[in-house]
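The complex appears here minus one protein chain, its other protein chains still in place.
The letters A, B and C name the chains in turn, as written, and every chain counts its residues from 1.
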Amino acid sequence: MVTATAFNSTLNQLAGASLTMDLTLSDKERAFQAQVRAFIAERLPAHIKRKVEDSLQLVKEDYVSWQKILYERGWMAPNWPKQYGGTGWTPIERYLFEEELALGSTPRIIPFGVAMVGPVIIEFGSEAQKQRFLPRILSSEDLWCQGYSEPGAGSDLASLTTRARRDGEHYIVNGAKTWTTMAHYADWIFCLVRTDSAAKKQEGISFLLIDMHSPGVSVRPIRTFDGAEEINEVYFDDVSVPAENLVGEENKGWTYAKFLLGHERTGIAGVARSKKQLARVKELAARELCDGKPLLEEQRFREKIAAVEIELMALEYTNLRIVCAEQAGETMAAESSILKFRGTELQQAITELLLEVIGYYAHPNVPQAIAQGWNEEPIGPAYAASIAPLYFNWRKTSIYGGTNEIQKNIIAKMVLGL
Amino acid sequence: MVTATAFNSTLNQLAGASLTMDLTLSDKERAFQAQVRAFIAERLPAHIKRKVEDSLQLVKEDYVSWQKILYERGWMAPNWPKQYGGTGWTPIERYLFEEELALGSTPRIIPFGVAMVGPVIIEFGSEAQKQRFLPRILSSEDLWCQGYSEPGAGSDLASLTTRARRDGEHYIVNGAKTWTTMAHYADWIFCLVRTDSAAKKQEGISFLLIDMHSPGVSVRPIRTFDGAEEINEVYFDDVSVPAENLVGEENKGWTYAKFLLGHERTGIAGVARSKKQLARVKELAARELCDGKPLLEEQRFREKIAAVEIELMALEYTNLRIVCAEQAGETMAAESSILKFRGTELQQAITELLLEVIGYYAHPNVPQAIAQGWNEEPIGPAYAASIAPLYFNWRKTSIYGGTNEIQKNIIAKMVLGL
Amino acid sequence: MDFTFTLEQKLLKENVERFIANEYTFDKRRAWAHSELGFSREHWTRFAELGWLGIDVTEEHGGLGGSAVEQAILMEAFGRGLVVEPYLTTAVLGTALLHHGGSIQQKQTLLPAIAAGESLIAFGFAESQSRYHLADVTTIARKDGDGFVLNGTKSVVFNAAGADTIVVSTRTGGASRDDHGISLFLIERQTPGLALREYATVDGGRAAELLLNDARVGADAVLGNIDNALPVIERVIDAGIVAVCAEAVGIMAALCQATLDYLKTRQQFGRPIGEFQVLQHRMVDMYVACELSRSMAYMAAVKLDDAEATERRRAVSAAKVQIGRAGRFIGQQAVQLHGAMGMTDELAVGHYFKRLTMIESTFGDADYHLQRFANSE
Partner (left out) sequence: MDFTFTLEQKLLKENVERFIANEYTFDKRRAWAHSELGFSREHWTRFAELGWLGIDVTEEHGGLGGSAVEQAILMEAFGRGLVVEPYLTTAVLGTALLHHGGSIQQKQTLLPAIAAGESLIAFGFAESQSRYHLADVTTIARKDGDGFVLNGTKSVVFNAAGADTIVVSTRTGGASRDDHGISLFLIERQTPGLALREYATVDGGRAAELLLNDARVGADAVLGNIDNALPVIERVIDAGIVAVCAEAVGIMAALCQATLDYLKTRQQFGRPIGEFQVLQHRMVDMYVACELSRSMAYMAAVKLDDAEATERRRAVSAAKVQIGRAGRFIGQQAVQLHGAMGMTDELAVGHYFKRLTMIESTFGDADYHLQRFANSE
C-alpha cells in the first residue's frame, strides 16, 4: 500500500529497463493486434456489431454467442492464469486485446463470471470449486451475477444483513440483494452473507456461491428511469445452499471481497470504448446541420469535442503508464479507482456531447426503436433514438460498483494517506 | 435561523406587497442615484480615480481623503442608525449607493471601522464607548484593524490563545494576531482575546478595543507573493488596556463576533465592482490584437466573457432579491455567505480573463509601475503592469474573512440544516 | 424597484402550489401521461376556471390580462408537479403568437376560446436542419389564388396531435436562413394535406412530426405580416423560454428538496450521509445554483414585458444559459446523490431529471444562447 510518498512513487516510477521510451507498438505487438483485429472482423456476427455500434439493446443471446466465440478461440479469460484457461498474455497484450474488442464494436464481456468471481475462486476457492465452476464460466454455460448491495447497504457494503445460518451440510440463506445487474440472466450469484451476527461489522461476513435456480430464490426486475430493465432485486427465502459452496473460510468473506475490488485494472477506464464513442460524436456532428453547415464545422463544437478528446488522451496515456509499469513488474495501489472515476466522467461527458448533437431529436421516446427487430421509419435521424436513453442510462456508471465519491475516498486513503 | 424549509422560504419569499414586480428604478430612486453619481463625479480626486481604474496601489492618504469627503457629505456610514450618523437610507438606496461608489471608481471604504467594529459598538458598546469611538470612525480620525486570526487559529477562530489578564482597572494583553490587513495604518484594533482559559473554547473569549499606539504593541509586515504589503502580524507584549475598552460583558466576546460575521450584506458580493472590472476586460480585449483583429471580435473570447457576465447577472439579481426582501422587512439567514463565496469566485474569474487578455505581457514584473509616481515608459501596454499582481493578490478573496469552504459549511448548517 | 411578489402574485402562488401538492401526485401524473390523450381534460377545464389559461389574455377577451411573472409563478409550480397539460404551447406560445401577430379578428376568435379552455394551440417552428435557428425555415408557403399552399415538414412539434390549431413558420420569400421572407400561418388540425406522426417524449409529454403536403389555407390564415414574421417568432419563443426557465426552477427546487431529504434520512456507515462534508458542499452548490436560476427566471419574466428588444433578448438568453447549466448540474447531482435509488423509474428524481434535460434543448441550448447573448451588444 502506497502512502504519502506517492508523488514520488507508484505512477511516477516509470519502472523497467528497456532501451528507449517508445509509444509505438513493437513488431510482435503489432502482429498480435492484427491477429485479434482479424479474428473479430471475421467472427463477430454482423447483427451484434450493428447493435453495439448504434447503442441498441443487447439481449442475453448476443452476449452469450459472442462469449462462446471467444471461448472457442481460447480468449475468454486473458486475466486468468494459463493453467485455468488464461491466455498467458502480457499486460500490454491484454490492453491491446481490450482495445480491439472496443474498436471492433463487440459486446462487453459480462464481468461477473470471468472478471469477478473467477479470480476469487482461483485465489481462494477449493480445488473442487475450481473444477466445477471455472470451465463453465469460460464456456458461458453459467452466467453469474453479483450479490453485494442490499436495500439498506449501498456504499456501506459491510452493513449487509442477508443471513446464512449453518444447518448441517447446508447454509440456509434469508435476505435480499439489490441493484443486481443481469440477475434475470444469471445461473449463479456470488453473495456476501452474514454468518456471524455477533461479530463486528466487517467480520462475520462470508462469501457464498448460490445457484439462482434453487428453491426460494426469486428475482424482481427494477426498471431504471431510462426505460431499461437490467437491474433486479434478488430475494432469498430459506434458500438451502450446500456448505461446499462457501469460498475460503467462514467469516473471511470481506477479505475476498476486497481482493475483488480493485483486482481488475485493464479496461476499467474504458478508454477504447470512449474513443469509439467520441468518433461517433464526430460522425454524427458531421451529419447534423447548423446554419446550413455541418455542426462539426462549427468551431465552438469542434473545440468542445477536442477538449474531451484531450482529456481522454490524458487518461489513455496514464492507463498505458500503468500497464507498462505492470509489465515491468510493479505492484499497484489505488490506480483502478483513478481509472474508474476519470473513465466514467469521460464516458458521461461523451454522452452529453451526443445529446447535444441531436438537438430536438432527443425528445422522442421510441423504446421500440432501440429494441430488437424494429423496422419502421425512424423519427428524425435513425441514430437519434438511442441517444437520450444512453445519456440517462450512463448516469449509473458513476454510481454502480462504488460511487465516484467512494473511489475518491479510496484514493485519499490508499494513495495519499489522508 | 432558517432550516430545511429553506427552499420554500428565505430567498424564495419574494416578500412585500407592491403593485408590480419592477426592475427599473422609481423616480425617487433615480433621483437619489443621480445625486450620488454627481457628487462622486465632482468630489472624487482625479488621481485617486485613476489609480482605482487602473488597479494601481492606493496609499493610506488615498483612502482617508476619500473617506473624509464622504464624511463631510454625511455619507460615511449608511449602515448605521441615523442617531449615530447613519443616513437613514432604505436597503435599496444603500445598494444604489454602493453601486455608484463602484461604478465611479472610488476606493473601497476600509471596512474595519464603519462596517465592522462600529455596528458592534452600537449594538453592544457602552454609552461612553459610543461617544468616544463612533465619531472618530465616521471622520476617519481613527483607522481600525481587526484582531481575530492568530498564527495557530485561522478558520478555527475559537481556538485563539491571545490572553487578557485582568489587573485592577486594566487588562494585560499578551499574544499575537496575524493576517491583520492594514494594521500598519491603524490607530485601533478590535481583538478577540481569551479572558478565561478554564472555560470551553468559545466561552472565555472577550471583545477588547486596543490602542495600536500602546506600549508593547508591535507590527511586522507580511509580504504576500504578489509583492503587496497590506497584511501584518501584530504582537502584544504586556500591553495594558483600560478595562473600559471591553465591549459588553467579559467572556461574551464570541457572541459579538458572531453578530459581526454576516452582519454586513450590502456590497459583500461586490457585483458592481465586478461589473466595472468586466467592462475593463472588454475595453482591453478591444485593444489587444489576435490575428490582426481585436481580441474582442474573437467569438471564443466573446463567449468566455459572456459566460462570466451571465454568472454575474445571476448574482446581481439574487443580490437584488435579497435587498428587496430586506426592504420588505424580512430577516435573512446565511445569505451573506452565498454572496461572499459566489462574489469572490466571480471576482477571481474576472482577474483570470484580464490575465488572458494581456498574453505575454503578464510576464514583466514592474512593481514601480503600479506604485505612486512612476512616469517611465511602460513595458508593453501601460495597462498590463497591474494585472498579474491583481490576479495573484485576488486569490486572497476566497481565503480572508472565512474561506469559501467555511462559507459553504455555514450555508450547509444554517440554511440546509445539514 | 421591487423584486418581490405582489399580494395577488403570492395568492396565485399559494393556490397553484396547493393544487400541485394536493392533487398532482407523481402516481396520478404518471397515469395521465400514459393515457390516450396524454393529459387530463378535467385539469384543463379547472385551469380555465381558475383563470390560469387566460393570464396572457386581455380582459376584453375574457382573460386576466396578467404578466409573464404570473405565468412564471404557474410554470414554477408546474415544474414541481411535472405537469403534463399543454399549458406552455397553448397558454404561453399560443397566446403570445396571437398577441404579437394576430389580427383583431384572429384575437377575437381564438383568445376567448383559449382562455375558456376550448381551444388548444401548437407551434411548429423547428425543422430537421434548423437546429435552434428560427430563421432556418424551408417549409414553403406558395401564394395560390386567395390563399396559400404549404409544403414541408416541421420537427418535434410539442402537443401537436391534441391541438385544434397549429401555427407554422414558413418561407414565403428570401433564401434559406434569410431573416426576411418568413411568414406564419394558422392551420386547422383537420386541414387536408396536414398529417401528423405523434409520439411520446422522454419527459412524459407528447410531440409530433408535422407533414404538410399541399395543405391549402385561406388568406385569413396568415398570422402577422407576410415575409416579416421573424420578430414575432422571436418574441414568442422568448416568452416560451421564460416559461420553461420558470418550470426548470420548480424542478430544480423539487430535486434539491428531495435530495436534501434523502441526505438527511439515508444512513450509511452509521450516520446520515448528509454528514459527509463532500455531500454537504455539493448540496450547497445545488441549492445556490437553484436560487441563482430563480433570480434569473424572474428577472427574464419582468424584462420580457418591460424591456426593449435587445435588452429582452439578452435577459432571456442569459436566463436560458444559467438555467441550462444549473439544470444539468442539479439534475445529474440529484441522481448521483440518490445513488442507485436515483436510477430507478419508481422515484420521481429520474423523471425530473429527464424533463430538465429536455428543457436544456427546448428553444435553444446553453451554447446557442451564450452565442446569442455574446453577439447581442
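General remarks:
Criterion: contacts are C-beta pairs under 8 Å (C-beta built on N, C-alpha and C of every residue); 3 or more make two chains touch, one makes a residue touch a chain.
Predicted model only: the values in this text are computed from it and were never measured.
The shown chains contacted by the absent chain are A, B, C, with contact judged over the whole complex. Check A:I92, A:A384 or A:I399 against the missing chain and you find that the one touching it is A:I92. Contact with the omitted chain, checked across A:T20, A:S197 or A:T331, is made by A:T20.
Considering B:Y235, B:F259 or B:Y361, the position touching the chain not shown turns out to be B:Y361 (whole complex).
Taking the complete complex into account, residues 276-278, 281 of chain C touch the chain not shown.
Looking at chain B, the residues touching the absent chain are 149, 152-156, 159, 178-179, 222-227, 231, 288-292, 295, 300-301, 304, 348, 352, 355-356, 359-366, 379-381, 388-389, 391-392, 395-396, 398-400, 403-405, 408. The chain not shown here touches chain A at positions 4, 6-8, 11-12, 14-26, 29, 92, 299, 302-303, 305-307, 309-311, 313-315, 317-318, 320-321, 323-325, 327-328, 338, 342, 405, 408-409, 411-412, 415-418.
Just so it is clear, only the chains that are shown with their structure count from here on.
Using the mean of the Cα atoms as each chain's centre, the chain most removed from chain B is A. One simple way to say how far apart two chains are is to compare their mean CA positions; for chain B and chain C this gives 41 Å. Of all residues in chain B, those touching 2 or more other chains are 299, 303, listed in ascending order.
Chain contacts: chain C has residues 371 touching two or more partner chains.
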